[in-house]
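Beneath this line is the structure, given in structure tokens, with notes to follow.
All protein chains but one are shown in place.
This part shows subunit A:
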Amino acid sequence: MTSSDAYISIRNVDKYFGTFQAIDDISMDIAEGEFFSLLGASGCGKTTLLRMLAGFESCSSGEIYIDGQPTSDIPPHRREVNMVFQSYAIFPHLNVADNIAYGLRKQKLPRAKRQEMIDEMLDLIALPGYGKRRANELSGGQRQRIALARALILRPKVLLLDEPLGALDKQLREQMQLELRALQRQVGITFVFVTHDQEEAMTLSDRIAVMAGGRVLQLDTPLGLYENPKSRDIANFIGNMNFFRGVVRRDGSREGAIDVEGLGVIPVPLEQLTRPDGAPVQVALRPEKFTITPDEPETAPRVAGKVRDSAYLGERSHFYIEIPDKEEPVAVSSPNLTRNDRKLAEARTGKPIWLSFSPESIVILDAE
């Protein structure tokens, strides 16, 4: 993405709390109308970065541009950015309607117009007729929606959401995820969404910035993060991954290859192979990229192994398969396409089996 169509542009931003560095040289661009997620473990700086966007924390160095404007000198109440707080921060002394209309004071709307806007919002968040309720008569999910409506009624350019679904139970959370996504498409506002739940980030986001220790490890689409992780940490953080040691082989011909422990020599197109001959690499392969067959398949690459362990999970089965020349067993996930597949899973423990995969599905990473 070029910075010309970036709506929010974060440039070399650092944040120190005393001597502790919470944000470490982050640069990224967020496009208009994008559903953008910040994903990372607890304490990695997600909330801090969000609060910097809202203006509650200043940048120790660097600059954040919103719609091309530098924001350092703009206090929170003059930013066209609204936030849904982790704790929702619903005002307990106001009823639902007054909570939603809180930010409208300065617009000096006529009464009828104001009421109309409130009702519109209550419809949008599927709580019609709740206007007179008091804040302490609401459930967690309802509070979350009120917090959302309170921000959306101002038609902000950017909505910041700090783990808004964190406090909800699984079922409600999944329902709210769908509603959030639908809402975001409907209103077309840029969402910056903080979560530590990778599944949630994958479901909702156009793009995800994976953070750790105040840095952005990788910024990519859900597909990119899953299929082309840039490091072992990312690969492990999102889904499961098998890792193999390998050595680059390029013998001057047009085709390159990697000699992978346990899997043999895998051909790799030269343009994917930026490293020199003999360079050590890691080869990563997702469990579902393997195909299991009882008999030796025609396709290469393939490897024979023994099922050490298997688990039947309904729509799929998990296997741990020992292959020659590799210490840890290979994790394999196989869909149960027919009823017999299940029997296969059950019957196969300790039996020989064949694994095959497509050479395109491997991910090449730097050696540890």
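Here is the rule we go by: contacts are C-beta pairs under 8 Å (C-beta built on N, C-alpha and C of every residue); 3 or more make two chains touch, one makes a residue touch a chain; residues count from 1.
We take it that contacts and distances are computed from a predicted model.
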Problem set entry | Choices "Cell division topological specificity factor", "Aldehyde dehydrogenase", "DMSO reductase anchor subunit" or "ABC transporter permease" - which one is the UniProt name of the chain not shown | "ABC transporter permease"
For this session: Using the definition of touch stated at the top, determine which of A:85, A:243 or A:319 touches the missing chain.
Result: A:85
Exercise. Which residue from A:33, A:103, A:213 or A:301 sits in contact with the chain not drawn here?
Worked result: A:103
Seminar exercise, completed: In the full complex, subunit A touches the hidden chain through residues 54, 56, 75-78, 81-83, 85-87, 89, 91-93, 102-103, 105-106, 136, 150-151, 154
